[in-house]
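The structure follows.
Every protein chain of the complex appears in place save one, which is left out.
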Amino acid sequence: MKADPKGVLTGEHYLDGDHACTEGALAAGCRFFAGYPITPSTEVAERFSARIPHVGGIFIQMEDELGSMAAVVGASWGGKKSMTVTSGPGFSLMMENIGLAAMMETPCVIVNVQRGGPSTGLPTMVGQSDMMQARWGSHGDYEIIAISPASPQEAFDYSIKCFNLAEKYRVPVMFMMDECVGHMTEKVVIPNPDQIDVEPRRLTKKSPKDYLPYEPNEDLVPDMIVAGDGYRIHSTGLTHDERGYPAMKPEVQEKLVHRLVDKISKNADKIIELEEDQTDDADVIVMAYGITSRVTMPAIFKARKKGIKVGFIKMITVWPFPEKRVRELAKKVKAFVMPEINLGQVALELERVVSGKAGVHHIPHAGGWVHDPEDIYKVIVEAAK
Amino acid sequence: MKKNAGNVPEHPMENLLRMDRIPHIWCSTCGIGTAVSCFIQALQNFDYPLDKIAVVSGIGCSGRIAGYIKLDSFHTTHGRAIPFATGLKLANPELKVIVFSGDGDLVSIGGNHLIHAARRNMDITVFCVNNFIYAMTGGQCAPTTPTDANSSTSPYGNFDHPFNIPLLVGSCGATYVARWTALHIRRLTRSMQEALEKPGFSFVEIIAPCSTLYARRNRLGTGLDLMKFYHDNSVIQHGAPLESLDIQFQKKIIVGKFIDKKRPTFLEAWDQYLGKKLGDKFISAEKGIRAA
Partner (left out) sequence: MARTEIRVSGFGGQGVILCGYLIGKSAALKAGKQATLNQSFGPEARGSACSAQVIVSDEKILYPYLTQPDILICMSQEAYAKFEPELKKDGLLLVDEDLVKDAKSRDKIKLYKIPATRFAEEIGRKIVLNIVMLGFFTAVSGLLDKEAVRSTVETSVPKGTEELNLKAFEKGFAYGSELLKSAPTAGKKKKAAVPA
């Protein structure tokens, strides 16, 4: 399906990451936004509030992030592609209904423009320390998809990707931006609507009589309905059977929770997007995401000039983690290097997957600023020894 | 359960109940079942296509209501039924969206959403079953528990002050506010129908017995004794001043319809205000594309 032209601002723009993210959402067909202001994500909401009356849809500033996330889940069942945007403290409040979205298998996008934490932390300064929270911040076992952009152009492009994946896998998708990308202004090219692919909702073709709301297809994802279309379904945050009815039994729980996890992990190859550069004969591989993937590049260039064989993996998808690819590479390389603006979150997963087959060098940063490429360079040199 | 075996007549509410989920979980003599019966009756009287009606509940005994109604129904998180319903309604304005939940869910953990939905005049109908206690979790004190009443977390009696719910939602801008008890079956049914027909944020408080916990802890007898209490102590007083509607432990309960007024709903205001400001450039929410 191609994008609805009403939402697409075709042309060349000079936009910051937050504004570009909004344009991506509108291009993807998002027509419902519920949110609560919080720095440094507010510009996404501001632009949506200005644009949506020209496109057709709703912007509602809710009373808090608890309500925002609940409204997003409700709106998605009402048949609109829906989103919210927040930063650290608001992300914490959203966790409750992110869990509901995962359990009800509700397509939706949560944008987190990350700032330094914990608590109020550094409201106007960069961080990447909500990555683990994005994955498992709500209680219980579930999997989500998380994507990180490194520029305003990517904020536009991958915002669309988030909505498409949310629809395809009926899962909340976390768009893990960071303050630096959110507040950085660069050229953003928005293509024509007929050049933008958007994923439609996977609506059932069955009649209400034959339809079971949680009966999975081969790809483990069930088809959906829109409230008001005559199916009279029930959906609950309780453990439920294929009819959607509560069923508090260990065997139902086993089946449901496994499927919620498997529909992401078993489709990981189709979901994961990486940009690889010179990884084939590398001794050291640097992996990074978001703004850190950019800051890393000068260090890599310098190391290569000094004759070190450095490969680079820019992670566009952070969750699910590219386990398969890292396992392959771990057999061949000396070490992995991962800078990230936290004290070790995605790097922990890297370490687990590498599982001692190669070295893992984490480069921590508590936030407030990006890494100094020189610091990354030094670790690459160390890792290559 | 076998459907309509032999010559057993069909249940008159079968078209609106998920019979494959009956028996329900509620205790014998609980007031929730009565509230649901009145609701089903009100739905049958309500002239609206049933496929376009959705029910949203939160968590608690009353939170289970959505699960028994054969309409599009959603059993959400604790306190968030109203914001969920807000999203549902705004995304699909042709839906009639009903929130059916309990006092703890709507007034305590969901209190912020309740007052803001009333302020916005969100076009939803809220039915609040008030049994004065957190029943599903074992009888804890609620923001509706009357002063002096006993609960599992106020074992020496409640020193705290309960909410006057009609005053709360009325002062925030609800367009329809009524209170009845589970005893007032016909009046409650009619009131529910009125609330459904009312544009904007309509609210009905339903005082209901919790025989297992509230009645037992407070030595008030059986569910039937509570119904007798309602019979002897309810005072119908339409249009009573909201300030007079406080509920005191085992004292008179004023019931009736207190507010019935007109005010632009959130969506009407959105369309009118933005339509005026943006003129030809304005595209109404309803024209926004669906997800598919």
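General remarks:
Letters A and B name the chains as they come in the text, with residue numbers starting at 1 for each one.
The definition used in the following text is that a residue touches a chain if its C-beta (ideal position, glycine included) is under 8 Å from a C-beta of that chain, and two chains touch if they have at least 3 such contacts.
Quick caveat, the model's predicted, so the values are computed rather than measured.
Shown chains touched by the hidden chain across the complete assembly: A.
Only one of A:Thr39, A:Ser92 or A:Gln253 touches the chain withheld from this view, namely A:Thr39. Check A:Asp64, A:Glu186, A:Glu215 or A:Glu323 against the missing chain and you find that the one touching it is A:Glu186. Among A:Met132, A:Leu238, A:Leu274 or A:Met297, the one in contact with the hidden chain is A:Met297. Although one chain is not displayed, its contacts with chain A can still be listed: residues 12-14, 16, 39-40, 123-124, 180, 183-187, 291, 294-295, 297-298, 369-370, 373.
Note that only the chains that are shown with their structure count from here on.
Put simply, the C-alpha centre of chain A and that of chain B have 37 angstrom between them.
Residues 4, 6-7, 29, 31-32, 34, 52-58, 60, 62-64, 66-68, 70-82, 96-97, 99-100, 104, 107, 167, 200-203, 226-238, 243, 245-246 of chain A are the ones that touch chain B when the two sit in their complex.
Chain contact summary for the complex, chain B toward chain A: residues 18, 20-21, 50-52, 54, 56, 66-67, 70-77, 79-80, 82-92, 94-95, 112-113, 116, 266, 270, 274, 278, 281-292.
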